[in-house]
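Note that one protein chain is taken out, while the other chains of the complex remain in position.
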Amino acid sequence: MLTNTKCECGHQNPVGTVLCEACGLPVQQEVAESDGLLEMRYEGAARRSQKSNPKLLDRIWNFFSSVKVAVYLIIITLLLSILGTLLPQVNVVPSYDPASYYAEEYGKLGELYYSLGLADTFGSWWYKGLVLMIAASLIICSLDRIIPLYKALKKQQPVKHETFLKRQKVLYIGEVADAESWLKEAEEAIRERRYQVTREGTSLLGEKNRFSRWGPYINHVGLIILLAALLTRGLPGWYMEQGFSVNEGQTVSIPGTNYYLKNLKFTEVKEVGPHVSGQELQFAFETDAILYRCVADCNNPFAEPQLEEVLQHKIRPNEPLKYDGYSIYQIDYAFSPQATIMTLNVLRDGQPIGELVLNLTDPAPAYQLGDVSVELTGYYPELTSVDGVPATKSRLPNNPAFILDMTLADGTTEQYFVVPFQQYQTRISGAEDSEPLTFEIGGMEASFYSSYLMVKVERALPYVLAGALIFLFGVVIGLYWQHRRIWVRIDGSRLIVAAHTNKNWYGLRDELAKILDKTGIEIDAKSLDNSGVGKS
Amino acid sequence: MARNKWVQLTILAVIIAAGAFTIGANLSKTPAPKVGETAPNFSLYGLDGAAYELNDFIGHPVVLNFWGSFCEPCVREMPLLQKKYEKYRDQGLVVLGVNLDESTVTINNFIRGMNITFPILLDKNVVRKQYGVYNYPTTFFIDEKGVIRQEIVGEMNEGSLPSHDIEKAIKRLLSG
Partner (left out) sequence: MNVEQSAALLDLSSTFLMVAFILYNLSFIVFGISVLGKRWSNRDADSHMRRWGGIGLWIAILGLISHASFTGLRWAASGHIPVSNLYEFLTFFGMMVTLAFIVIYAIYRKPLIGLFAMPLSVVIVAYGAVFPSAVTPLIPQLQSIWLYIHVTLAALGEAFLAVGFAAGFMYLLRTVNFKDRSASGKRQIRGVEYTLIALITLIAFIVLVFSFNGAGYRAEFVQTLIEEDELGQKVEVEQTVTYIIPPIVKPHNSVQVEMQPFLGMKEPLFEAPAWMKGVNAGRKLNTIIWSLAVGLILYGLIRLIIRRPLGAVVSPIMNGIDEQDLDEISYRAIAIGYPIFTLGALIFASIWAHQAWGRFWAWDPKETWALITWLFYTAYLHLRLSRGWQGTKSAWMSVIGFLIIMFTLIGVNLVIAGLHSYAGV
């Protein structure tokens, strides 16, 4: 359909224009023929999406450029989010087999919940897809509006058509005796309220806080930055999260990094707070840790890694260790006393010949005691017996047992089986005629706590935060300030004053009443309300 | 108008790329490999001091067994694995035993006692997590192309329980 978009003032408007870009007279037929208030959104300018003959590309564009679609997307996201909070999500479910967990814990409903994919709502492709569609809508809606709006606001003319003025929401019509002197007074009064005033003949335009119109677009840009920043999590090296545990005294390789961490000591602080109940309060926990950089032989079970100390830090909740883009958080801990190093005194005929220092997590295979060489050929951290054969019940040194091959100075060999906690030892092989060696616990080192830590890389965070703050800035200038305009037109002695704001009409009416008061027109702010126009 | 069209096209392309990226990232970060997927590559030191990489065995069918001497069913199925290894090694079958974070002393002692000759790899919970193994033993059967053809969780046997039949699983693997 072809429409004539040329206004009677002579201005040629683009297709889709509602109000003439120059004088404000309605050019769209339906608007021109009705007599209600004018819709002032986007200044009645043509949006890019309003083309006369849409192709596929335009159709997609039009779909995303609609605020209605945006609101639907928001509401759908909202409803799905609600569904996603009904049952715990898979990431917090304490089971490696979520399918059966949901069926077991929540019955048929749980089964359905899991099979619908709601158990992982926020990690699902459809939720992410929805967020992506919101992002598309943010970008396209903004672009579709901001350019024509910018142009329209830039080329405003003070002289507006009478129809345009009369169909504004705030309106005053009266008489003035002397147009020129009244205009002077009015200009003064409007300027006093920090409006910028342009005058053309007997018409005036006062405008302030135009920047507030950019608020929505700024906040959309903020959100787009935020969402784009979240996308970077998929880039290699931008996002990493790994949990690990480290016992007291232990040094472990931090997963996913080239660093090692030693837990010097774990402390749990409990204070009896200054409280009526005498309750234990303000308790805290921390890992006194040393961070090492591994220079060589990293993660090689046959060589000690070569470590360089980087720094020491007490890791507490709210006080992570931060270094080189990595953050290490204190997540949790467990009280699990455990032997870590055991020293065995080796005696011959009651005389000590040396001590064996055994690392119970990963004991070394060979030792030298004076002229006796010792080879550790068997180690059972938690001794048990399976069909009469020694075996280990677990990897925890709860009841360590050792098989020790001794080569004495004279070249004879003996083999011992030693279970220190049970004070049991037996000579498996060796010269029958000599006294066996004896093994006694000489000392022990223990770890009392396991500290659970998490190492994290989150390089997107500053951008996420920047996006959020830009969003907030946009919202604040868009909501707390209002773009206000006052048009004055005097034809002979007839005065028309109309005003428009994007929000807070109450404030605008009040302001206009005060301005008019200054020029000698006393009027109740309420009566400036022109909302009744066109309604019968 | 032509310029506008390019702007529109660019923006839509960016959005579609972002979508492909998100959904791609979403699909690729599956926590544990499943049957039919490519077995994730890893490199580990063997008990013999050599470095092993899974991808070195592409072209060979691989039986990847996660075990520990503390795990009774793992211990019970060890002789069976050794037997199959001896039987099929000439046909190119590779058996890899990934040990679950035990000390070398413990492993050596165990291997000696059991006369195990296939390579034992030392893992500090890295490959275990990569493969999503939480129950022991777990065995993956990986074909010549590096695709996981079967996963058996629990002790394997010879024919008494079809779902846990190692012979059948290896035959399937060898027949391609």
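The chains carry the letters A and B, assigned in the order they are written, with residues numbered from 1 in each.
FYI, a contact is a pair of C-beta atoms (placed from the backbone, for glycine too) under 8 Å apart; a residue touches a chain by one contact, two chains touch by 3 or more.
Computed from a prediction, not measured in an experiment: that's the story for all the values here.
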List the displayed chains that the omitted chain touches in the full complex.
A
Sole contact to the chain not displayed, among A:98, A:320 or A:381:
A:320
Among A:77, A:258, A:384 or A:398, which one touches the chain that has been omitted from the display?
A:77
Could you tell which one of A:6, A:41, A:155 or A:194 touches the chain left off the display?
A:41
Which candidate, A:11, A:166, A:393 or A:503, sits in contact with the chain we can't see?
A:503
If the hidden chain were put back, which of A:99, A:369 or A:454 would touch it?
A:454
Looking at A:284, A:298, A:341 or A:419, which makes contact with the chain not pictured?
A:284
Residue numbers in subunit A that touch the chain omitted from display:
39, 41, 67-68, 70-71, 74-75, 77-78, 81-82, 84-86, 89, 91, 94, 105-107, 109, 122, 216, 241, 273-285, 316-318, 320, 327, 329, 331, 334, 454, 456, 458, 461, 464-465, 468-469, 471-472, 475-476, 479-480, 502-506, 526, 529, 531
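Throughout what follows, only the chains that are shown with their structure count from here on.
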Distance between subunit A and subunit B based on Cα centroids, please, to the nearest Å.
34
Provide the residue numbers of subunit A that touch subunit B in the complex, in ascending order.
48, 57-58, 60-61, 96, 123-125, 128-129, 132, 135-136, 139-140, 143, 228, 231, 233-234, 253, 255, 299-302, 361-363, 365, 376-382, 386, 389, 391-395, 403
Subunit A partner contacts - residues on subunit B that touch it in the complex:
4-5, 7-9, 11-12, 15, 18-19, 21-27, 45, 49, 68-70, 72, 75, 100-106, 108-109, 112-113, 122, 124, 126, 132, 134-135
